[in-house]
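Complex shown without one protein chain; remaining protein chains in place.
Naming follows writing order (A, B and C), and every chain is counted from residue 1.
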Amino acid sequence: MSSALQLPRETLLAAYTRMRTIREFEDRVHDEFSAGNIPGFVHLYAGEEASGVGVCMHLTDRDAIASTHRGHGHCIAKGCDVDGMMKEIFGRKDGLCGGKGGSMHIADLSKGMLGANGIVGAGGPLACGAALTSKLLKTGGVSVCFYGDGASNQGAILESYNLAKIWNLPVLFVAEDNGYAESTASSWSVGGSQTGRATGFGLPSREVDGFDFFAVYETAGEMIDRARAGGGPSLMHVRLGRHYGHFEGDAMTYRAPDEIANLRQNHDPLKIFKQRVVEASLISPEEFDAVDKKVVDDIAMTMVNAKAAPMPTEADLLTDVYLRY
Amino acid sequence: MSSALQLPRETLLAAYTRMRTIREFEDRVHDEFSAGNIPGFVHLYAGEEASGVGVCMHLTDRDAIASTHRGHGHCIAKGCDVDGMMKEIFGRKDGLCGGKGGSMHIADLSKGMLGANGIVGAGGPLACGAALTSKLLKTGGVSVCFYGDGASNQGAILESYNLAKIWNLPVLFVAEDNGYAESTASSWSVGGSQTGRATGFGLPSREVDGFDFFAVYETAGEMIDRARAGGGPSLMHVRLGRHYGHFEGDAMTYRAPDEIANLRQNHDPLKIFKQRVVEASLISPEEFDAVDKKVVDDIAMTMVNAKAAPMPTEADLLTDVYLRY
Amino acid sequence: MSKKSYRQAVNEALRQEMERDPRVILMGEDVAGGTGAPGQQDAWGGPLGVTKGLYTQFGPDRILDTHLAEISFIGAAAGAAATGLRPVAELMFVDFMGVCFDQILNQAAKFRYMFGGKAVTPLVIRTMYGGGFRAASQHSQCLYSLFTHIPGLKVVVPSNAYEAKGLLIQSIRDDDPVIFFEHKVLYDEEMEVPDEPYTIPFGEANVTREGEDCTIVALGRMVGFANQAADNLAKQGITCTVVDPRTTSPLDLDTIIETTEETGRLVIVDESHPRCSMASDIASLVTERSFSKLKAAPRMVTAPHAPVPFSPALEDLYVPSPAKIEAAVRELVGQPTRVAAE
Partner (left out) sequence: MSKKSYRQAVNEALRQEMERDPRVILMGEDVAGGTGAPGQQDAWGGPLGVTKGLYTQFGPDRILDTHLAEISFIGAAAGAAATGLRPVAELMFVDFMGVCFDQILNQAAKFRYMFGGKAVTPLVIRTMYGGGFRAASQHSQCLYSLFTHIPGLKVVVPSNAYEAKGLLIQSIRDDDPVIFFEHKVLYDEEMEVPDEPYTIPFGEANVTREGEDCTIVALGRMVGFANQAADNLAKQGITCTVVDPRTTSPLDLDTIIETTEETGRLVIVDESHPRCSMASDIASLVTERSFSKLKAAPRMVTAPHAPVPFSPALEDLYVPSPAKIEAAVRELVGQPTRVAAE
């Protein structure tokens, strides 16, 4: 693929490192959850890395993203502090949200990360709002709304298409279609098509292969550029797959027996990325190995830090409800 | 138009009578409101008669309709008692809803009239629910959801397209586009198009001239027949115009100076109907005149009855909150 | 100082704050009116004309007509507030909260806490509430109790034009999400209101009457009714302190407690439904703190546990009236009214 050759080496390495960081983060969180060390609802992004990273490589801190319950990948892709994220997932006092949010509410507004969100579809209006701020304050910022195939049926998302359109807001809607909303297949639950709906609301749209970082990167780039130039919102339908269950603890009996093995073997965005780039002789396998090793070590340290970090205390319980009351 | 010729005389007379009844009802309500005799928010359907009647001529009591704040026309078209309606609008004890609902909440479930609705868009889910009842209880019934161009942007309506589609419900969505939601133009507020959206959700759709009873009647007939036969939902985008303001009291400065005069002169569904049918020599002008006269007399009597009817009393205040509590 | 209606007071507060701070914007259905239409722009100013003229002054970048879809525009206001604007969003009637409540309940109200104190969300939602307009069940509710229940929100219920202006300016300057309740029946009521901008702090009740026999705490439109009742009672030798809390969240419990302990009696007038209401909230909080100082149980005067009826004949019985307040006070001080002459 030609685009692979056009990206600078550092960009390729940065993209891979982010994807690899997400994967390692999620795999380790999976282990810790399975071992009973993480409480609550945890939804992993492993397998979907090319989407979050392919999009966020085009963004800086002035740009905003709205994320979902499956937010770890978006957070890492948008530059959230990984140590702070892990501590948050463990409910620690110096987690990114002081331990008050947990996996489903990781946010860092200073990075333009508007928050993971426990309410499916809620990010649509928020992304429109951030885009309105960019537009009215002329910051040049663009907003991205990540949401799932399930979310694509929510009123909040559907209304947002129209609001972004008629207010001509700089928004990119990224429908991350991993085939399921919990256990319900998107092939059943989504009437019509994501791109057809976009057309219905007057939004340009494209469907892309979400296992292919370069496909995501290219299309997102075009759409983000258009938005930044005042050309309004568009929609990208990304087809991808998750490596784990809907949430940790999901037995996944609704999936085909070979589905995950096939995903991991033939549709792993990291493998595909590496293979492409190695074939184009842009980065050597050894360099990739070095990244892999560094990421593994870093996340191991992150995990150690998170587990050692102190819990919040009663003094923290009632702070942060208001600025002043 | 050929279809005009195909309809039996009685059907034509019935359709005209219903349209004429709506017009007269609304014109008189307008007068009474202007005279200060009717309180609250009142939204008139005058000018839009061909839509409600063109659709409801295909329905019987086993079929359900969900209506809007602009509900008088739908009620009359669906066969609600006109005396009871007028009394309701005057807040009388023997109004259709005991005076508790008023203009925005006229309902008669025994007629399949699920209610006018003060919440824009709320009828979409309700129509789906009634259609689910028809489908599961195999009543052969079809549901129609009437809603405005403004409502077409509400999450409730947009979600309903999808629910009706994936559950294959016998629903007809009738987007009554009178060009405005309050004072906001639909040409601005509706991104994309009604029919394009329908396509996006996998619904067959068509745009029709809402001043032309026969166009509405024919398209609605096809779509209702399809739904009844198990073919699922569709959407009809009806373009029409209202003769009065958004609500009674609206100064309408947002409309073009000649807009209403033009509507009344060149786009009056009653005039157009009469002209077609007279030209085809199906019904004589004298017969139409007789209908007109009878309707005027009937509504005059209705008005007299409504004004003379007793008010509810304290004994009525707390009844009907629950069946049993 | 000049005579202004409640409507004008709200309009002026908006105008002055928009003049002061370019980040303040207004959005809502027909807040300008006429967008995309062939006739006049700024054609509506909302269904009751409250924001009329602002579009002409501030233009389309700051007075934004929305589509008719509250989830997205109320949520966009929350998102804009969290990223640097100070939006005032109009939820036309509070009854429509059901359509977009998530963006308030789970988004705006919780950002700050969920995100560990890192979010600032200076959002104001203006909304019309209350009965008496013959607007029936879906356009006449109060519902401020529901918002008061939710941590993270501030809730403001101004009782007259003066209060409306000062409290709205405060709301716009406040950095937390505020729900601002305007009573539709008060819009035409006039009084002297300062021309210059001023603020009224949150959580500081206003004592509108001072008396010795009973304290009446009333909210919004009910404050005027309570004053009427107090004035009437005074002629009969029963004097009342009337307290307008102004904001239900935060609530100035101290003033309520203090004045109640002075009189030993408390009547709470709340136009909403009785269950889990502001009336029950205040009654329980006062009882908890002032039990031994109370001569009798706090009395709650509210609308009944029923939707708001359309018929004027019923609605007039439904909404609390000065006569009902008077009767409650008389009963509490031990001078029962004969047949309530409603």
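Please note the rule applied: a residue touches a chain if its C-beta (ideal position, glycine included) is under 8 Å from a C-beta of that chain, and two chains touch if they have at least 3 such contacts.
Only a predicted model underlies this, so the values are computations on that prediction, with no experimental measurement involved.
Q: For the chain that was dropped from the view, give me its touching partners among the shown chains.
A: Contacts of the unshown chain, counting the full complex: A, B, C.
Q: For the chain that's not shown, point to the residue among C:D30, C:D65, C:D95 or C:E189 touching it.
A: Missing-chain contact among the listed residues: C:D95.
Q: Among C:T83, C:S249 or C:T263, which residue is in contact with the omitted chain in the full complex?
A: Touching the chain that is not displayed is residue C:S249.
Q: Give the residue, chosen from A:A15, A:I119 or A:A306, that touches the chain omitted from the document.
A: Checking each option in A:A15, A:I119 or A:A306, the one touching the absent chain turns out to be A:I119.
Q: Given the full complex, what residues of subunit A touch the hidden partner chain?
A: Spelled out for subunit A, the touching residues are 39-41, 91-93, 95, 97, 99-105, 117-121, 150-151, 153-156, 180-190, 247, 252-257, 259, 311-314, 316-318, 321.
Q: Residues on subunit C that touch the omitted chain in the whole complex?
A: Within subunit C, the residues that touch the unshown chain are 95-106, 109-110, 113-114, 136-138, 145-146, 148-152, 248-249, 251, 272-273, 275-281, 283-285, 287-289, 291, 294, 296-300, 304-307, 309.
Q: Which residue numbers on subunit B touch the omitted chain?
A: Where subunit B meets the chain not shown: residues 64, 66, 95-101, 105, 107-110, 114-115, 117-119, 122, 124-130, 132-134, 136-137, 155-156, 159-160, 162-163, 166-167, 319-325.
FYI, only the chains that are shown with their structure count from here on.
Q: Which chain maximises the distance between its CA centroid and that of subunit B?
A: A
Q: Which whole number of Å gives the spacing of the CA centres of subunit A and subunit C?
A: Subunit A and subunit C have C-alpha centres separated by 40 Å.
Q: I need the residues of subunit B touching at least two other chains; which ones are they?
A: Expected reply: 153-156, 188-190.
Q: Tell me, which residues of subunit C touch at least two other chains?
A: Residues 67, 69, 71-72.
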